[in-house]
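Just dropping this structure here.
With one protein chain removed, the remaining protein chains of the complex are shown where they sit.
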Amino acid sequence: MRFMVRRIIFYVVTAWAAVTLNFFIPRMMPGDPVTALMGRLQGQIDSHAEQALRILLGLDEDKSLWQQYVEYWRLILHGDLGRSFTFFPQPVGEIVMQALPWTVGLVGVATIIAFTLGTLVGRSIGWRRGTWADSALPISAFFSAVPYFWLALIAISVFSVRLGWFPSSGSYDRAMVPNWSFEFIGSVIYYGFLPAMTIVVASVSGWILGMRNMMVTVSSEDYVTVAQAKGLKERTVMGGYASRNAILPQVSSFALSLGFVVGGTLIMEMVFSYQGIGYVLFTAVTTHDYPLMQGCFLVITLAVLVANIVADFVYAALDPRTRQEG
Amino acid sequence: MSAVPTRSVWTPGEVGRVAEPVLEIKNLSVDYGFDANPTHVLRDVSLTLNRGEVLGLAGESGCGKSTLAYAATRLLPPPGMITGGEVIFTDRSGDQVDVLAMSDRDLRASRWQDMAIVFQGAMNSLNPVHRIGRQISDALLAHLPNMTKKESLERAADLLDMVGISPDRLRSFPHQLSGGMRQRVMIAMALALDPQVLIMDEPTTALDVVMQRQIVEQIAELRDRLGFSVIFITHDVSLLIEIADRIAIMYAGEIVEEAAAQDVYRRPRHPYSDALLHSFPPLRGPRRELGGIPGSPPDLAKRPSGCPFRDRCAHAFDACPTVHPELVTPAVPGDDPRRQVACLLHDPGAVAAAGFTPVPVPVELSVR
Partner (left out) sequence: MAIDLTLLADTPDVATDDTTTSGKQRFVFLRNSKSLTGFVIIAFFGILAIFGQWLAPYDPGALSADLLQGPSSAHWLGTNQLGQDILSQIIIGARSVMIVGLIAGVGATAIGVLVGVTSGYIGGIGDEGLSMLANIFLVIPQLPLIIIIAGQLPSVGGVTVAAVIAVTGWAWGARVLRAQTLSLRRRDFVEAARASGESTWRIITAEIMPNLTAIIASGFVATVVFAVLTQTTLAFIGIGDPNDWNWGTILFGAQNNQALQRGAWWWFVPAGLCIALVGMALTLINFGIDEFVNPRLRSVGMNARSLRKRGIRPRIGFTPVVYEAPGASARKSELVTQSELIDVTERAPHQTKENRS
């Protein structure tokens, strides 16, 4: 239980830190690009929404920093992330919430596929050390260093432009109305296939390398030798002893690298014009839509936190040492 | 090393058992490193374990005693490589097999049934993510296909009971047990399939003295009850004198002396055995003066010619740097003819053959 309590405290503090960071970033920026934009909106915006934006972007100079901070928290807890400049007067929260399911679907599924595949491949490469399998290492090193967006460009140029197998942008056939029909879901899968595969190819080698190193490290543990000495089947030794233990650090590094992986995959959405949060963030950056940028960051961070909590539960289920019973 | 005596003609020894070999290691050589310049960790090592006996294997850290045990069971991790020799196992019906020539399948089937091992790190020998019961029963299930899971857990409970652990510990994870308990679990696990040979690699090193004593007594008691043979590896010679029937002393990847336990203790013939005995306080008996051994063992990668111990030996003479000593019967009248020592002091023939003048055995090494 102590493990879980510690983790929960950690997540609460991290969530607090993310919100606080979001509060301070616009206040620490030199110059005041926001005021100009606010001025442009004058007259179109009701006073209540304007006040909220002032709090969110740090323009209410007449209040003390502490008062601003309290006000800021009040807004966040009410789910008010302000209004978008670009899609005025749509609230930021609404835009982000529309985009979130697409990101969770695309990035989530692709990351889980990449993690599973990478772990399985890394497991067999690590177990068959000193054989041909080692030559997979330089190739993995290359792919782990390939920028995600470049891989996306290559994928589009080959599979969309040259071969014409997949659409190069969008997340479903625009002629359709979103619903739960097989036809529509099929279209979503068709449009999502290329970006998802690109994410898998770009991120799988990181998991391969990590798992391979853990397998090699764990294989020289005494209990693996004991398992071989007991005359257990090769499959049992590899599955129940070596990889069963190697997966533990792999899961905790999954939690820690998630932030990195998600960052990279958001860029994929930009390249593929996939209507997830990454694409919204991209739009916000190019149009200087500050409230939208802030909102995207906050939601991305919270989503990664939730994924981390899930990974922690998986870890606790896998490692008996985190459940101190007696 | 070609003249290995045929042990079958031996008369019953002091222990009162017929010397019938169960494990014969013959001329075993082991290299470390797969590249062009491997380190020769073991060179032509021969050792015989008789049925029902406890054979102690002693020596300083890094002398190759653990390597010998791992190589004889083919458990040596990469980059270890066996480059020569035979390991003959004789089962109860008298059938002989060479462990080094076995196929993977046969070796897997033979493991734990014929020979079981208790490793030195009790902390790391148990899989941290599985319960104790499962780790004992998986060995049973792998070898006894007709056994049900329930039966295997019952057997596991009996085994734990045998080493003095309450059967309700079956559901414990390794991290919930103390170091001594874990080592007992390992012993219980090793005895699961009633093996004929039990190799114990420093089984008590990580434990405190009280626990050490309890474990050693337990092993002795179980051996009397179940009749397996033991190779007991340790750097603590005084512990071996308590438990072993015979003792082999290793130095720099070679066996330098092999004799009945009491002979090694009271009448050491090799200068190294003598020095080793003087560096440990005896558990019982008269107090002796303690002294360390000056210098350190040679780097196995830079093995010198001649006798490997010569640089640290108080009795070294001009032949030692040139002539490599082989195991011979000591040149002390009245010694047990079965005991062996690899020291030029005891091999005037080899010294003379190489053109040097033999030196008489000093008085410390010819105690009667």
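General remarks:
Every chain is named by a letter (A and B) in the order it is written, and numbering of its residues begins at 1.
What we mean here is this: a residue touches a chain if its C-beta (ideal position, glycine included) is under 8 Å from a C-beta of that chain, and two chains touch if they have at least 3 such contacts.
Here the structure is a predicted model, which is why all the values come from computation and not from measurement.
Touch with the chain omitted from the figure is made, among B:Ile25, B:Ala71 or B:Ile255, by B:Ala71.
Looking at A:Lys63, A:His78, A:Arg129 or A:Arg323, the residue that reaches the missing chain in the full complex is A:Arg129.
Only one of A:Leu77, A:Val161 or A:Val177 touches the absent chain when the whole complex is considered: A:Val161. Only one residue from B:Met81, B:Ala109 or B:Val328 touches the chain missing from this view: B:Met81. Interface note for the absent chain: among A:Ile8, A:Leu65, A:Ile112 or A:Ile139, the touching residue is A:Ile139. Residues of chain B that touch the chain left out of view are 32-41, 61-62, 66-67, 70-71, 74-84, 100-101, 104, 107, 120, 202, 205, 235, 299-303.
Within the complete assembly, residues 10, 13-14, 17-18, 21, 25-26, 29-31, 33, 129-135, 137-139, 141-142, 144-151, 153-154, 156-158, 160-162, 168, 213, 216-217, 219-220, 224-225, 227-229, 237, 242, 255-256, 258-260, 262-264, 266-267, 270-271, 281-282, 284-286, 288, 290, 293-294, 296-297, 300-301, 304-305, 308 of chain A touch the chain that is not shown.
Everything below uses one rule, namely that only the chains that are shown with their structure count from here on.
Remark: chain A and chain B have CA centroids separated by 55 Å (rounded to whole angstrom). Residues of chain B touching chain A in their complex: 34, 73, 75, 77-78, 107-113, 116-117, 119, 121, 124-131, 138-139, 142-143, 172-173, 175-176, 186, 189. On chain A, the positions that touch chain B within their shared complex are 129-130, 220-223, 225-233, 236, 240-241, 244-245, 248, 318-321, 325-326.
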